[in-house]
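In what follows, a structure is listed as structure tokens, so that the remarks can point back to it.
Complex shown without one protein chain; remaining protein chains in place.
Chains: A, B and C, in written order; residue numbering restarts at 1 for each.
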Amino acid sequence: MIDKTFASPDDALHDVADGATIMFGGFVSAGTPSNLILALQRRGTRGITGIANNIGLGDLLDVLCEKRQLAKFVATFAIRASGARKSLFEEQYARGEVALELVPQGTFVERIRAAGAGLGGVLTRTGLGTMAEEGKRIINIDGADYLLELPLRADFAFIKAHRADRMGNLAYRMAGRNFNPAMATAADVVIAEVEQVVEPGEIDPESVGTPGVYVDRVVRCDPVPVRWYG
Amino acid sequence: MIDKTFASPDDALHDVADGATIMFGGFVSAGTPSNLILALQRRGTRGITGIANNIGLGDLLDVLCEKRQLAKFVATFAIRASGARKSLFEEQYARGEVALELVPQGTFVERIRAAGAGLGGVLTRTGLGTMAEEGKRIINIDGADYLLELPLRADFAFIKAHRADRMGNLAYRMAGRNFNPAMATAADVVIAEVEQVVEPGEIDPESVGTPGVYVDRVVRCDPVPVRWYG
Amino acid sequence: MAGLSRELIALRVARELREGMVVNLGIGLPTLVSSFLPPGAEILLQAEDGILGYGAISEQDFDPDLINAGGQPVTLLPGASFFDSAASFAMIRGGHVDVAVLGGLEVSERGDLANWYLPERGGGSIGGAMDLACGARRVIVAMTHTARDERPRIRRRCAYPLTAPACVDLIVTDLAVIEVRPEGLLLTEVAPGVDAAFVQARTEAELRLSPGLRQMDL
Partner (left out) sequence: MAGLSRELIALRVARELREGMVVNLGIGLPTLVSSFLPPGAEILLQAEDGILGYGAISEQDFDPDLINAGGQPVTLLPGASFFDSAASFAMIRGGHVDVAVLGGLEVSERGDLANWYLPERGGGSIGGAMDLACGARRVIVAMTHTARDERPRIRRRCAYPLTAPACVDLIVTDLAVIEVRPEGLLLTEVAPGVDAAFVQARTEAELRLSPGLRQMDL
């Protein structure tokens, strides 16, 4: 019998080693794997390359800066131009203690999808004529230029869904989908935090957002309430 | 009030002109827009470039060959190597009366998705070292070769869903999804045949397979039973 | 003091929207547009995080999974749908969003937009801005006409790093409505209490005057 459930977030992270590249699903408060992030903080893993849409915006990823667990981050939103109180990540970035690769959000998810779908890259107009094109190949197709953006994958993906079964099928809730389904396809080990574990068949086959084939570990947790206030 | 419903398939096809490029959703019997195909036959439109996964395999597309409405077809499955009774399409193809572009199925859907998603093309290993690479650019990325496959779009997409609302939101049923969601993103005019029209909000927002933004016309029809026997 | 409030800028932008349009509202001033939509018209608001058809911002019963791209709680209208980020940006980049309303730091006379990075603060983030600027069928920039230090934001060339070149179709500020045309910037409307010379004096780029130049109808 296939059984991918783990007893705790800490158990599910047992083999996350220093230097790992880790994707984190979630968009601000929606679909964010907060329990897995807190377990990663407890674990103390260092030299992490993190990949997430945002850090320091109502997510808990900023806690990984408390003991400098991050070496690099790939994100679409990490540094604010406003005068708002700085996140720990922003402070460490300003001091040159952590590297940042800033990616347009559509390119970000499409690069992850490309890695999961076996594609060689993404050909997009987004970023042409901006700082985002620096160092990248431009390919002309029928007279129009496109940036070649490379697939983005990770050792681990930490994702969040609403419900799961022991076979790893996941059902999402509202805007909690966001980057979770794409990230589930693009990492060697995919760990899903969910609010409920149900029997196979209880998730309507029409409502499975991520088929079990993509998920390696499932852990049930009470959600951690998070929110961003501008 | 947004209202995309049309009274009949024939009304919904009122501006399909000779020479049109038309995508047809469906995989053999699943999710096939049979009523729209029959309306296209009645309309007598000629010089059509058709785009569909299959023709002559339990779908009704072969009826478009009865009065030679097809000039060209793009498909993954159209000509059988077996000694089975030939479809009209196979006969016309053998006589050189209709052109055929045969595409690997994954490349087929990814080219359609690329057109709908504003991408410049698809970089895939499928087809490398085969007849499918003829005439195509090969792009080397980090030491590996990829075929550059170009986006595929159409003037019209004829698709099939289970339920719709007047705003064009569509819900699919089981394997009736197949190419329909991708095709809905990649044509100038998208016409959906559905079994039921319901009020906005009756389709659970979690279960919308194609958001209304992609759909121009909705027509309710009793499904036409089709089946392929090997 | 001449010039529209932020709310009136949002109101003027809302006048550009029609029934059936799919509209993405950027963080900040553009978000205010949702309060001024033409009553009764079905306009579909798209949020990058995967919602089409959201409604008013509501502080009641905060649900972490039901937020707009700025993290604010929103309500749902009948006919709404959810989808993942790949589908959301396929929608944006594939030309299926009719209008994107974006904030701006600078717009150039050929419609280049800079709105993501402030060199003097050494900060900025891209989010969905580059995708929206490239992918939406029509890009409306809503911003104050000048920066806090009175430096014009509408310039011959942008000094700040670009979000996308030649992407802006319409600029709505506290002082004016300006169309970006192939031949340059066209001043079509001025705010109440303001004339064309007043606007030009606060604009680095050269403005041509529309033959139909008029005061904004608010």
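Note that in this section a residue touches a chain if its C-beta (ideal position, glycine included) is under 8 Å from a C-beta of that chain, and two chains touch if they have at least 3 such contacts.
As the structure is a prediction and not an experimental result, all values here were calculated from the model.
The chain we do not see here touches A, B in the full complex. Check B:Pro33, B:Gly58 or B:Pro151 against the missing chain and you find that the one touching it is B:Gly58.
From the set B:Thr49, B:Gln92 or B:Asn180, the residue in touch with the chain omitted from the display is B:Asn180, counting the whole complex. Across the entire complex, the residue among B:Thr49, B:Gln92, B:Thr107 or B:Asn169 in touch with the chain not shown is B:Thr107.
Along chain A, the points of touch with the absent chain fall at residues 1-2, 113, 115-119, 165, 167, 169, 185, 199-201, 205-206, 208, 211-214. Across the interface with the omitted chain, chain B contributes residues 27-32, 53, 57-58, 75-81, 83, 90, 94, 102-107, 109-110, 113, 124-132, 172-182, 209, 223, 225-230.
Rule of thumb we're sticking to: only the chains that are shown with their structure count from here on.
Chain centres here are Cα means. That of chain A falls 29 Å from that of chain C. Between chain B and chain C, the centres computed from C-alpha atoms are 36 Å apart.
Between chain A and chain B the centroid-to-centroid distance comes to 33 Å (mean Cα coordinates, whole Å).
Touching of two or more other chains is recorded for residues 110, 124-125, 172-174 of chain A.
Annotation for chain C: residues 82-83, 89, 93, 134-135 touch two or more other chains.
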